[in-house]
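Here the structure is laid out as structure tokens; the discussion comes afterwards.
The complex appears here without one of its protein chains, the remainder shown in place.
Chain IDs A and B follow the sequence of writing; residue 1 opens each chain.
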Amino acid sequence: MSFDLGLILASLPDIARGLGMTVLIWAVCAALGLALGFLVAVARRSGGRVVNWLLFVPVEVIRGTPFLVQVFLLYYGGPFIGLSLEAVPAGVLALSIYAAAYYSELWRAGFAAIPKGHLEAADCVGMSPVQTMTRIILPEMTTLILPAMVNMTILMLKETAILSIISVPELTLTVSALGTQNYAFVESFTVLALLYWALVELCGAAGRAAEARLAKYRFA
Amino acid sequence: MSWSLLLLLLEAARLTILLSVVSIGGIGFLLATVVCAAMLSKNRLARGAGRLFVSFFRGTPLLVQLLLIYYLLPAAGLDVPSEVAAIAGMSLCTAAYQAEIMRGGFAGVPAGLVEAAEMAGMSRFATFRRIRLPIAFKLTLPALINEWIMMLKSSSLVSVVGVVELTRMAQDLAASTYRPLELYAAAGAIYLAINVVVALLGRGLEARLSWGRA
Partner (left out) sequence: MTAPSVPAVAIKALVKDFGTARVLEGISFAAERGEVTCLIGPSGSGKSTVLRCTAFLEEATDGLIEIDGEPLGFGPGPGGRRVRLPAAQIRTVRKKIGMVFQQFNLWPHMTALGNVSEALTHVLRLPRREAEARAMAELERVGLAHRAAHYPSELSGGQQQRVAIARALALEPRILLFDEPTASLDPELTGEVLAVMRDLAETGITMLVVTHEIGFAASVAAKIVFLDHGRILVEGTPAQVFGKPRNPRIDRFLETYLDRGAATLL
């Protein structure tokens, strides 16, 4: 077994492009997923029983099936119901929806964790529902659900690798293509693993730093 | 969708279940206890090795791990069937997650309960077996069940290294019948059904472990 570092160095621009794509997809999907997840959580919280149930089913279906199958369904099955998407938009859509299902559960857990008394107190001083949400619920919740949110977001970074299977030109696809073309599997997959590892550890450290800064706002 | 296609999917689902039981509940769980023990050990080297293991396998996508193992083993002169590479990859990955969950469980056992055991004259081993283990088990069970479900879903990725489990079968059939919509939906439904069963079993187990009604 030999390790051809020269090949990796020569392909750095390609690797950087793949990495950029991965980070871009990740950021876009995390943002969309967070927002959509929030809407789902709010709708389930205040939309009545029917809405709650109508949203419960898709959330649980998405959380109960493999992401890869969801990607295949959208990318290969989509055209049969008039939804023909290129690989990148299909991947972004699938990952955003997947993430939204998980994020919505985290948002809901956050809502549930806020003591009723705090909401009653906000009501008593005359805050509107929107004010209560932005001034009380969200700030309080952030400290509570941040660790889980960070975890989920890191999980998503790893899920982006799956998009290589429908040939989204992200990091995994770029680097494994490098390996296949040059018959340098060991080099390429080792570098690939190290890159993800570094990214994940970096995010984990950033998340912990944020948690530490917010720790003083945590209530008992 | 015809019955014959569904039967083929169900047949492939058996492999998915088999792979999952062997790697998640079997090898992965056992490996996780070893890694967890290493992380909790007094030996610095063991602790460091355990943490490194957990960090790496939680820090990289399972897909990349599978590819790495699938291509690394032949390069190292080991020619193994793709099923073995798949089991190895899944076991290593889930072991890291389960080990971290277990470590958290032991850390969550209130120190006072261990002190009470100490005051009762219980040995370290007795304290572990009678107090720390049962309480840590109860604390970790929900997270472990969650991890088993996550990993069962992730088993779909071994299709990439050529194991014809549920996802790969759906893929092959979709390509040959040109009916991806039905086939992937059916595959998804089968995964969902398996996960519902796992979740229900888990909830039953949790209910049996509730000490008292509070």
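Throughout what follows, a contact is a pair of C-beta atoms (placed from the backbone, for glycine too) under 8 Å apart; a residue touches a chain by one contact, two chains touch by 3 or more.
This one's a predicted model, so the numbers in the text were calculated from it and none came from an experiment.
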- Task: Identify the visible chains that the left-out chain touches across the whole complex.
- Result: B
- Item | Among B:G26, B:G108 or B:P134, the residue in touch with the chain that has been omitted | B:P134
- Query: Pick from B:L78, B:A107 or B:A120: which residue touches the chain that isn't shown?
  - Reply: B:A120
- Message: Counting contacts across the full complex, list the positions on subunit B that touch the omitted chain.
- Response: 110, 112-113, 115-123, 126, 130-131, 134-135, 138, 211-214
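By definition in this document, only the chains that are shown with their structure count from here on.
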- Message: Give the list of subunit A residues in touch with subunit B in this complex.
- Response: 1, 61, 64-70, 72-73, 76-77, 80-81, 158-162, 164-165, 172, 176, 179, 185-186, 189-190, 192-193, 196-197, 200-201, 204
- Task: Would you mind writing out the residues of subunit B in touch with subunit A in their complex?
- Result: 55-56, 58-65, 67-68, 71-72, 75-76, 149, 153-157, 159-160, 167, 170-171, 174, 180-181, 184-185, 187-188, 191-192, 195-196
